[in-house]
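Input: a single structure, listed below in structure tokens.
Every protein chain except one is present and positioned as in the full complex.
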């Protein structure tokens, strides 16, 4: 296993982008990307994972406190209902991305240069009125599939990965072997590197120095035909790439593969319940708000065991 | 069946409030209300309803257009990401209630006078920092249960109920009989009166003249121990009651019963798929955003068949 | 001069409220309050104060940083104008009051119990659609009058007043005498106690322990017929009063007198220029945003010398 990470040259990312490109795979007008892997039969099989009936949220609370990793916090305002109110009402204002909010990305959220998923171009897709293709509304019928936890930290025999490390394909294989589980087409994987444990011990993550998914692990996800990636790490920082691949994992996952990304999940309680139940898989359900043109949505994913 | 509705005197509502009061039923600190009816075993049984694997959103799109029934529309703003952007980002601002947004109510959203569910008082519960009891965060682990459509319009042999009509307990019984389905403890019911069809024919609903759930139907829900009420009608307007019961269904459901309310669902596609599949029940999944202190949350409920 | 403050009993505030009550003084429908003191002749006289042509903002920058004294900061968002933008656009969200924003209060912003200025009652004035009387729109034609700085700190021979001190009528007299200036009807006074200097030395003000305007100073303002009060102190905290007079200065100024309040000015640069020019008075100009129903408005007051 690699103790510290090394990055392939950018030319390899260019090749990888082409090799993993799902343009046209599900038709020229497809806006679902890898959600196509979640067939009706897959949903039926996923429902059968519900054995104990325990349910668990894997979202964070919406965070109204400003901090370096949450510069533009959620604004929650209690509103005036009447002078002698018969109820309580409120308003919410939030940005859809960042490092504090559990959220789904629209497939057109990130480009590779001008390239958007399925052959579209950013200048045509992104308008002041919202995304005209692959917005979050495309995912309106939600995600209902098998979720699989992959505990990379435990597979390495560590409590957490240090900020200069990466998650490689071999890590994913090792986690599967240790957990005796196999990721199948249409699954949602949850990659755990122990970030929250590390933050509890060492303070908030430095966004400029982050564990990241390594390029060969992206290929692994493609080959395994996963539908959804989630995890406590995303793009590695720092990395040697130009602006075209500055967030290379987002760029390749979204713009080439149409891979659905669930950012900033709360994984600690998920790890605990998996350990307690001696299971690695569960039914995952979540659905974005129906925001026409939206680049993402806050969500509250639920795992059912 | 009543062609036009008549209302019992307010004194009967006072009695009904007491009879249906679940205060203390699940402990003095309970904030889940009728979600307690959704046991692990209920979840396991609900999962078994997934037979075809078809999934359907029953939310409306977030509505950014101002209208009489949507006076304070959702504000969706595309944001500046960089001068040569590598992605698209956006922001959202919305109010949590009203007649345009599909949303879950927090149990403490509506009071009966000063009374909040489980013996609390509004002055102590509602603060500028948010609800201190029975906020929407209490429902954070989501709702995963059997959903049952009750097609009141068809049971009456009509396309839709006229604005001066009400839904009585007998209507619910008649719908069950016609559909050969029985509502069971922990279910989420979806009461359909054909509102969207009526609006398509006659224009937007007049909020001052609305079909409503009648008091004896609230008792029916209590006796059947449903977990969630949803429907295209809620409180009847006009009604003869004082401010204490101006929205008597919300007041009794939330403040007495702790009954979870899913407001403003999109029922037409649900009716269509139920008719097509000749089914009345399905697996319902939804989860509110984790808003500490929140009075409700936009949601995108998903029905799986 | 009082080294530490003592408060009169609440019964004296009740009497003071009645004695200073301007109800009906300018007609039963008056919404201008003490702005009535700013006559056309007063404006002409104020314009003549412009001698050097120097202009100075006495507002703070809008503050987007969250802190104990700014819990709900201004939200400023750069917006997406186009993929190859020909300009920059943005949005702003802010609350109208608090301790970080330079703002004008609407006269109906604060009540004494149920009492609003000019005989109105809060339950009728305050609605979810905004204030129906004495909103900030009433001040739409702006404030153009003589401003007078009263340097209480220097009059006491101190750099700043300690948090347990108060500003008494005698302080105002002493400042006038030291500065050889006299406050006249229609003036806007700026009371300076050195708060920003104190904060620079000792850290942010503790909102629970604040220098305040003492009741006899409110009477002084009434007798002098000032149009506008501004300063780096407002209500004293802690104080011994019930909720009816918890913010007694706001309550008496707004609800009895209809005295216009400009909260959270930036006084340090004003003190500097006054010292440099050896002047205590200047032309003050400011105008609220035209917010129908608004309880206040952010402003940028300008002093012209």
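Should a chain be cited, it is by its letter among A, B and C, assigned in written order, with residues numbered from 1 in that chain.
To be clear about the criterion, a residue touches a chain if its C-beta (ideal position, glycine included) is under 8 Å from a C-beta of that chain, and two chains touch if they have at least 3 such contacts.
Everything quoted here is computed from the prediction, not taken from an experiment.
Participant: Given that one chain is not shown, which residue among C:25, C:54 or C:182 touches it?
Facilitator: Residue touching the chain left out of view: C:54.
Participant: Of the listed residues B:15, B:123, B:177 or B:207, which contacts the missing chain in the full complex?
Facilitator: Looking across B:15, B:123, B:177 or B:207, the contact with the absent chain belongs to B:123.
Participant: Which of these touches the unseen chain: C:15, C:44, C:200 or C:277?
Facilitator: The one listed residue touching the chain not shown is C:44.
Participant: For the chain that got dropped from the picture, name the residues of chain C it touches.
Facilitator: 39-44, 47-48, 50-57, 59-62, 64, 76, 78-79, 84-97, 102, 106, 108-111, 122, 125-131, 137, 140-142, 144, 243-244, 246-247, 250-251, 283, 285-296, 298-302, 304
Participant: Would you write out the residues of chain B that touch the absent chain, in ascending order?
Facilitator: These residues of chain B touch the chain that is not shown: 65-66, 72-73, 75, 77, 79-84, 93, 95, 122-123, 126-128.
Participant: In the complete complex, which positions of chain A touch the hidden chain?
Facilitator: Answer for chain A: residues 77-81, 83, 85, 88, 90-91, 93 touch the chain left out.
Quick note on the criterion: only the chains that are shown with their structure count from here on.
Participant: Over half of the interface residue numbers used by both chain B and chain C, so same, or under half, so different?
Facilitator: Chain B and chain C contact each other through largely matching residue numbers.
Participant: Cα centroid separation between chain A and chain B, in whole Å?
Facilitator: 30
Participant: Going by the touch rule set out above, which residues of chain B reach two or more other chains?
Facilitator: Those would be 78-79, 85, 88, 90-91, 93.
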